[in-house]
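Dumping the structure here so I can ask a few things about it.
One chain of protein is taken out of this complex; the other chains stay put.
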Amino acid sequence: MQVNEQTGFVPTIVAFCCNWCSYAGADLSGTNRLQYPANVKIIRVPCSCRVNPMFILRAFGRGADGVILCGCHPGDCHYTTGNYYTRRRMTLLCSMLDYLGIERKRTRVEWVSAAEGAKFAKTMRSFAEEIAALGPNRRLEDLRVRKSEPEGRVPDAE
Amino acid sequence: MLYLKAEKLDAFLARAAETRKLYVPVDSEPGRSSYREWTPGTAVSRGLHTTRSAKDFFFPQTENLAGFRVEDKKIRVIDPRAETEDFAVFGVRACDARSFGILDKVFLADPVDTYYENRRRHGLILSMSCRRPAETCFCKNFGIDAAEPEGDVRFTDDGDGWYLEALTEAGKAFLDPLADLCEDRDPAGAEAAKEKTREIVDRLPLNDLPVGKFGGGKTKELFDRPEWAELSEACIGCGTCTFVCPTCQCYDIRDFDTGREIRRFRCWDSCMYSDFTKMAGGNPRLTQKERFRQRFMHKLVYFPENNGGEFGCVGCGRCLASCPIHMHIVKVMKRLGEDENEQ
Amino acid sequence: MRKIGVFVCHCGTNIAATVDVKAVAETLGREPSVVVSEDYPYMCSESGQNLIKDSIRDYGLDGIVICSCSPRMHENTFRKAAASAGLNPYMVEIANIREQCSWIHKDKAEATEKAILLGKAAIAKVLLNTPLIAGESGVVKRALVIGGGIAGIQTALDIAEAGFPVDIVEQKPTIGGKMAQLDKTFPTLDCSACILTPKMVDCAQNENIKIYSYSEIESVSGFVGNFTVKIRRKARYVDETKCTGCGLCTEKCPVKKVPNEFNLGLDNRRAVYIPFAQAVPKIAAIDADYCNMLKNGKCGLCSKVCTVGAIDYKQEDTFVEERYGAIVAATGYEIADVSRYGEYAYNQSKDVVTSLELERLMNAAGPTGGTLLRPSDGKHPHTIVFVQCVGSRCTPDKGKPYCSKICCMYTAKHAMLIREKYPDTEVYVFYIDVRTPGKNFDEFWRRAVEEFGVHYIKGAVGKISPRPDGTLDVQGSDLLMDEQLHISADLVVLAAAIEPSKTARSLATMLTASMDTNDFFTEAHPKLRPVESPTAGIFLSGVCQGPKDIPETVAQASACAAKVIGLLSKDKLKGNPCVAHSDEMMCNGCSNCANVCPYGAITYSDKEFRMPDRTTKTRRVAWVNPAVCQGCGACTVACPSGAMDLLGFSNSQIMAEVDALCR
Amino acid sequence: MRNKLVERAKELLADGTVTRVIGWKRGEFSYDVTPAVFETAEELEKDFVYDGFCGANVSKYLIRESAKEGKILAFLKPCDAFSFNQLLAEHRIRRENVYAVGIPCEGMADIGKIRSAGIDGVTGIREEGEEFVLSTLYGEERIAKKDALAERCLVCKSKRHPVYDELIGEEGEDLPDDARFEAVDKLEKMTAEERFQFWRGELSRCIRCNACRNVCPACTCENCVFDNPDSGLSQKAAADPFEESMYHIIRAFHVAGRCTDCGECSRVCPENIPLHLLNRKFIKDIDELYGAYRAGENAENKNPLVSFREEDAEPSVVHERGRA
Partner (left out) sequence: MNDLKDRVVRMSGSRVERCMRCGKCSATCPSYEDMEYHPHEFVYLVERGDVEKLLASESIYKCLTCFACVERCPRGVEPAKVVEAVRLIAVREQGKNRLKPDDLPALTDADLPGQALATALRKYAK
């Protein structure tokens, strides 16, 4: 588990992985026993182009501190062109988040092929480190979801 | 009569803020004002035409009503309400002051809305006479005297300061400990200031709306008027008018899953929205014409019909100022007020 | 509420060593909708599967979650198990707690916690799964090959050989394509016609092959396994069923000055003609642009001489509609226009020719009967200059950005043949690079240099100026000598770029097959699916996919045929049920989805909607053909209204997973 | 100009070319004009206006109007024409039912600007040369026209109509873009913290009245995701700062590549939030990363988010920008 040693902060990280390359790459890093932090939780999607920007915002809203999207390398998409659209959408989304003053390091896009198990693990390690260093996501969080929020009064048992 | 000189306002507000939260209008940007919590150094705006109304303090845009928590396979209910603190809203003009009476008729009628009631009990209204009404003001049509607003404490503005009058017990309890910051003046000054206000109000361009054509019992005459189609044509169906309106009180109740519990909250809704009356089995108001008609019929016919003739509009003019396409209640009243034969 | 079963696999110790599988099963068992939660050493084993099947039946489960290895490993196993117990196979979700948990984490508490979370996410997803049924569609057992060049011919022959009927649509009056115009072929220098014409004849004689010559594709509809194609049969004013190809009409026709396109305009033909002696079908056609009878009703000579009464001046275009299971694009190439490069004086001098024109000038059946003569004066050329890369390898504003691939080799061939036949001729080749990857290719061009004494000059030609004496002044650079040269040439041959057929773009639109910016068809995968278009049921053969020489074209044509045969040999096509679908009530008809769909699976139609207030409203709405959609989901994000969603990976399912993982 | 338009509209009504006319209708105070459909010459004579306060973009109404029977005459300012064209590209308007007349625009005044200049109680406005003369409850006031111009008009992108059936007045030209992105530039140059504070300050005022969305000519969804309980995004009031950001990010994203920068969102915002700066950021990014693109330029172009080039920039370009 990636932890920020100074603050004790344990980040929550969501990784969207395309089924054909990156998810397979993640499997490969498992097969090769290449470690990466347990903070990283993977969601399988058919193609990186399936990832709607709203999923990423949703993840942040629900408490993610970092979101990473992995797909096939441009040109290698199982569906020929999917990741090209992903690339444009995500570039614009990242730019917009940055423009809104939201830490741009919290969102990342990486191309990981099915053969790049080592790259997958390395990418996840570095991403988790970066997010741990950044601290909790405060600029794009839903306060209602914050774990430390007061819970209200429990009515007396009747 | 108590008189507060303008230069003493800060001291007055500072003292008042010791016992309660205090909300005052401030200039948020040139030509616009909005309510903010007063803190030392806050510059109070002389412009009373806040973009949003003082309704927000009693009937906030969103409010948690209840929570549910699933523990294993059982559900537990949580009441999210904390103790409400006392607060006061300063600089409420006559129209807005009147709006609380209208909201009360909705929320305090049986069954009482305890969330609203709680806030009403803890909230004090420090109203203020108008000295510089806008061209969009038309409160006079509804029998509102801009010079003598309702509320707990009335501030009558003479340009250099304010004559203060407690109108309720709560108002008196608020004002008494602050009396030492005020001086005593001849009430004639207050009367003169009020006359000044009335004189300006008399010159307003929208004083002669055909109010008589509306009111309880007019449903049959007005409901099927063909003008509704033409009036509603431009309406884009946004909720601006309803959200800036001091008397609109419709809300929706929704659930939000925080991951640990379900929050049941309510939030403002607008009769202008297409899903406003959507329910199992369909939607009785299918087009914008019907939704548009509803809003004005509610304010001008149904509300007075159910509430002893009182209109659901106070003439604050906010919808005139903020409607994106400038189709507002004044245009509606004028058009429908035209004699049908003239058509 | 749905009843969910959770099954946690130990995978021996693969999972159990790092994940407390009992704790996982127990914790997930407390989730509100979970009615049974079990762990087992090997879920994928027969007894593990039986445990799942029994639970499905005993508890009446609506969905199951397997916490095990990667879904890429055993998703299908568990889906089949579920199906055999009567549960829809798409009501199965896998939580990958091996590759993505136990194998990469060492701390047992951490790994257990993560496994629980992954399990919860899978439960959240399966609660929103819907039973899916893969659609089935029939396959029409007939293929269409568009283009009758060597690519189309080879593909058609291979398909026909496998026993499936196949139609060839060729826009020219004969099949054969470019290869029929070539003289010899590299690197073996065998005669092109000798190896091609038997294949053409095979096509004509194969009972499974039907040739629509002088025909074009008018429209295409349908999808893989079931296309409907409308073919326009252009009027040739000769009754195909009667014409014997005797050629009498072509001898008697008085209109003699029609440029002969088969010889690239180097000589003339008549207004009624048979393109060449070995044409298939060998049927005459009347050129309506030149025929006096068709132009002004005066003549009728051919009709008079025809012994079988095949001439029909009243013939009109006819249409044939046919259904196909697969369509092959084999539209080939054309020679790019070289007249735009003024410096080569192509328009100024008849003695500047393209390589294809040279083929005809050297061909025994060509205008010169196989003797190489200058087009201008019919004299024997003594100095010949070849210019490489004319219009290839340019920036897009100046020409084609790609390498045309075949020029290096055919130029070596030309140079060699000329030197062999006319040893008194000096041959110069201006080259930028000589590209000869291929079996016996480099050896071939080395022979041209070493054995045949062809002068290869590293450099380019800057200007060609016709001189009054009929020679051409070729000004070029020799980069190795750092010299500017002037060669006095009798003939200049330009290795013009090849480009896809001009008709390919409109065809691609009809086929909803994608194209690159150069108008070459794009393949479904550049490495792994090189003969298929991304649009299911559309296959690519030959140069229409990219520059190729003959052996490569034939190889690809056969590969393409194998793919077609594979498709046609199926009785039913089972679709992937995880496809996109559009909610018509929300669709705006904006075309965003169709713009990103790589398969052309989305079509639009104006649809009438009955509004709740009893009025009707006509709106343009999208429809996804489930037989064509491959389920990538690009459309779901392109859709602004959220009308487009993906079965199996719906917005709500993915968001439920997100919520569960972030909790 | 107003009379010219009325005359032409009357002619086209009379000769049967059109059955209706969409334009702007006189209001109470001369600044509060309303988009309206006119059916007769008398209505046009009586209420049609075209002056410096006709900022409302009428193109979106044509979705509804063009679905009706009969042809409608639409007077389109350059901004409206770009929106109109974009809607044509998205098949939202039935072109055959619209007779589009391009009309010149010298920039539209914004009553908000006049109010923020400290002039209140405005009851009447008259143009006098380069000034507006305002009669107010508190005496006569004057303001230079340029000081009353809406922000979007100060950085007008084009006086040209990309589509029309007929043009009244001279055709204008595209104007240089330099000033249009100044505010975006300025924000980009701030630190992330400053940008965050800026946007939080702006977006926290949002009352989720949907005026920006409902007026937007790009937001024409049959059912908006924010109204659709099944979308997972549905929200009625921004109950949390996250929802405020979410709404505006998603809205800007949904119109990215389709937004013609008509500026209506900012014009109608009752809280005066500079929403156009979100859209303009996307326009700027698209221009810089994928080549100059103007939505509504023609009805055939593919929007940059549904096209690509193999050599497109990687998302990491955002990370590599040299700021904290």
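For this structure, a couple of remarks:
First chain written, first letter: the chains are A, B, C and D, and each begins at residue 1.
Just so it is clear, a contact is a pair of C-beta atoms (placed from the backbone, for glycine too) under 8 Å apart; a residue touches a chain by one contact, two chains touch by 3 or more.
These figures come from a predicted structure and were not determined experimentally.
The absent chain, not drawn in this view, touches the displayed chains C throughout the complex.
Touch with the chain that is not drawn comes from one residue among C:R30, C:K398 or C:K617, which is C:K398. Remark: the omitted chain is touched by one listed residue; of C:C389, C:V454, C:L573 or C:A643 this is C:C389.
Among C:N226, C:Q475, C:N576 or C:T603, only C:Q475 touches the chain that is left out of the view. Check C:N50, C:N440 or C:Q484 against the missing chain and you find that the one touching it is C:Q484.
Residue C:G459 is the one among C:G325, C:P375 or C:G459 that touches the chain missing from this view. Contact between subunit C and the absent chain runs through residues 341, 343, 389, 393-395, 397-399, 430, 432, 458-463, 475-479, 482, 484.
We take it that only the chains that are shown with their structure count from here on.
For the pairs A-D and B-C, the count of C-beta pairs in contact is higher at A-D. Of all chains shown, the one whose average CA position lies nearest the global CA mean is D.
If you average the Cα atoms of subunit B and of subunit C, the two centres end up 68 Å apart.
Centre-to-centre, using mean CA coordinates, subunit A is 45 Å away from subunit B. Subunit B and subunit D have centres, each the mean of its CA atoms, that are 30 Å apart.
Residue positions of subunit B touching 2 or more other chains, listed in rising order: 256, 259-260. Each of residues 596, 638, 651, 655, 659, 662-663 in subunit C touches at least two other chains.
Arrangement of the chains shown, judged by which pairs touch: all-to-all, with no pair of chains left without contact.
Taken in their complex, subunit C has these residues touching subunit D: 585-592, 595-596, 604, 617-620, 638, 640-643, 651-652, 655. Across the interface of their complex, subunit B is touched by residues 62-63, 142, 144-145, 147, 149, 151-155 of subunit A.
Those residues of subunit C whose C-beta lies close enough to touch subunit A in the complex are 70-73, 96, 98-101, 103-107, 110-111, 113-114, 117-118, 121, 514, 522, 524-526, 534, 578, 596, 598, 630-634, 636-638, 646, 649, 651, 654-655, 657-659, 661-663.
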